[in-house]
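Before I ask anything, here is the structure I am working with.
As you look at this complex, bear in mind that one protein chain is not there, while each of the others sits in place.
Think of it as A and B in the order they're written, each chain with its own count starting at 1.
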Amino acid sequence: MAIDNLFPYAGNNAIQNVVFAIEWAEQLETSELHIIRGLHESPVNREFRKTFPQVQEPRMLMIKINQDSAGQSVRSNNVDELGGVNFVRPSVNTVGAASKALNVSRQSCMAVISEYTRWDLVWLEVRNWLILVMPTILKKRPVTTFGLQYTDVFQWKADPASLVVSEVLSKNSDYLPKNVFDSKSLWHSHHGFLKKEQAPIPHDLLENVNVNMLENNGQRSIQIVTSHRVTLATPLWKVDEPLDQLMPSLHLRNKAIIGNLLTPAVQATIKLNG
Amino acid sequence: MPANPCRDFFALNATNRDFVKGLQKTPNPVAWETLSASDHSPGPVQPGELLYRQVMHPIHVDVETRSLKPTAFDDAANKGLSVERLSHVALADIQQAGRDRAAAQRKLGVSHADRKLHAVAELSADEIRAILDENQQRGFAIFDTANCENRAHADICQVVSTRKSGRSVRSQLIEAVRSLIEE
Partner (left out) sequence: MMEPISISTLALIAGFMVAPTPTRLREWQVKAYEPPAPKIAAATDWLINPNVITAPSQDMAATFANQMPVLDRMGAIALEMELYGSLDAGWDGPDSQVPSQENIQDALTLLAKLPAGLPLPKPMLSSTGSIGLYWDTQKVFADIALEGNGRFSLFTRLKSGDRTETFADDVKVGGIETGWFAQNLAVLFDA
C-alpha cells in the first residue's frame, strides 16, 4: 500500500505532544509562586507528587538600569527572582525531555503531555492538575485565555523520493496550498484565522494550522502543529466550568482539522474516528 | 514421620536453580500445596495470605505505567519466584531485608552496581491460585520454602509446562500484582 512506510510518531497515534494553556494578564507575585511550589509537598497531593518526581524553579533576572551623574546608563542592583515553577516527569526515552510537565510562569500555566494515550485519559489527568493550581492564581486575577495545541508527526521510513504527498495529505484540504502536492522537496504551509464565537462563552478563537515537510538525517517527516487559542470577551474568575466546556470542544475542533488534512487511509492508521 | 513428598522434593532440589522443570513433571504438584515444603516453615501458605516480591532491578519496571514487566516474574518458571509471607514478617522488615541484600550484592562489583530495592510487589495467594491456563489448569502453586534464616520465605512455581500455557499464566501473574510499593 502507498502508505506502508508512513509511521505515526507513537505507533497507533501521531501525537508527539499536546499542550494545554491558561493565561492571565496580571503577573503572579513571588509569594504566589511559592504557594504553588508548596502544593508539591502537601501530604494531600500524593498522586501529584508521584506524577511529578521533579520540581524546577527557573529564575528570572531583573536588570535595573539607572543613569549615573554623567547621564550614562549603568546596570545596578540586578534582582534574581523566581520566574516560575516547573513540575516535571522526566521521559525515560530522552534525556532532557519530559513525558509530562506542568509549567507555571508569572502569566501562564501550561500542561504538556508527550506520551499521549487517549483524549479522555489525558484530559482527566490534566484537568486535575489545572484544578489544583488555578485557585491560587485566581485569588487575585481573572484568566483571559485558554489554549490547546497538538503536534502530530508522521515519519516516512523509506526513500524520500517515494513519498507521494497526496497519499498522506488530502488534495481537498481547506488548509493546504495546491503546490505542496507537486513538491518533492521540503516545504511549509502556515495558515491562521480568527473567528468570533459566542458559545459556550463569548470569545475570539484564533487557530493556526502549521504543516511542515521536514528532513532529518535523510528521513522525511510531516509535522502538523494545530493551535487553538481562546481569548475571552470577558475575563473569568472561575475556570472549572469553562475548562469543561472549552477544552473538549477545542479537542473536537482539532480532530476536525486533522481529519480535513489527512487522507482517509492515514486517518484509519491513527483511528482518528475511533 | 509420615511421608512428605513435597518436603523431600524441595530438600533434594535445594541447590537446583531450575527445579521448577522437575516439579512440572511430578504427577500433581498442586496437591503438594497442602504439605509443608520445609521443616523451618510455620506451615503451608494459607488462603487469604498476602505475599510480597522484592523488585531489585529497574529493568523490570515500566516507568511510564509504574507496573512490572512480564519478565519480572520469570523466576517462577525455573528457580521459583521468591516471595515473603506477610503473615510471618512485617512489610518494613521485608523492605529492609531487600535493601540489605542489595547492599551486600553491590559490594560484589561494578556489574552489581544497580542492585537496589526499587519496590515490593504485593500479591494475593488466592489470586495467584486462581490463575488458569486456556485448559482451565492451575498456573501456579505456592510452597512454604522457609529456610533457617527466613521462615517467611515462599516460592511461587509455575506448574503448567507447555510454552503457550507458560506465556498465558505469566501474563496473568503480572496482572495479579495488587500494588507496587516503591521506595
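Everything that follows uses one rule, which is that contacts are C-beta pairs under 8 Å (C-beta built on N, C-alpha and C of every residue); 3 or more make two chains touch, one makes a residue touch a chain.
Predicted model, so just to flag it, every value in this text is computed and none were measured.
> Tell me the shown chains the invisible chain touches, ordered by label.
Over the full assembly, the chain not pictured touches A, B.
> Tell me which of A:I35, A:L138 or A:L206 is the one touching the absent chain.
In the complete complex, the chain left out is touched by residue A:L206.
> One chain isn't shown here. Among B:L35, B:M56 or B:A146, which residue touches it?
B:M56
> Have a look at A:H40, A:R127 or A:R141 and name the one touching the chain we're not showing.
Hidden-chain contact among the options goes to A:H40.
> In the complete complex, which positions of chain B touch the hidden chain?
Contact residues on chain B toward the absent chain are 17, 56-59, 61-63, 65, 67, 69-71, 74-75, 78-79, 105, 108, 110-115, 118, 134, 163-164, 167-168, 171, 174-175.
> Name every residue on chain A in touch with the hidden partner chain.
Contacting residues on chain A, toward the hidden partner: 3-12, 16-17, 19, 21, 40, 49-50, 53-67, 73, 77, 79-80, 83-84, 86, 88, 90-98, 101, 103, 105, 110, 112, 114-115, 147, 149, 151, 153, 155, 190, 192-194, 206-208, 210, 225, 227, 229, 268-271.
Here is the rule we use: only the chains that are shown with their structure count from here on.
> Quick one: which bits of chain B touch chain A in the complex? Just the residue numbers, please.
Touching chain A from chain B are residues 63-64, 66.
> Touching residues of chain A toward chain B in the complex: what are they?
50, 92, 99, 115
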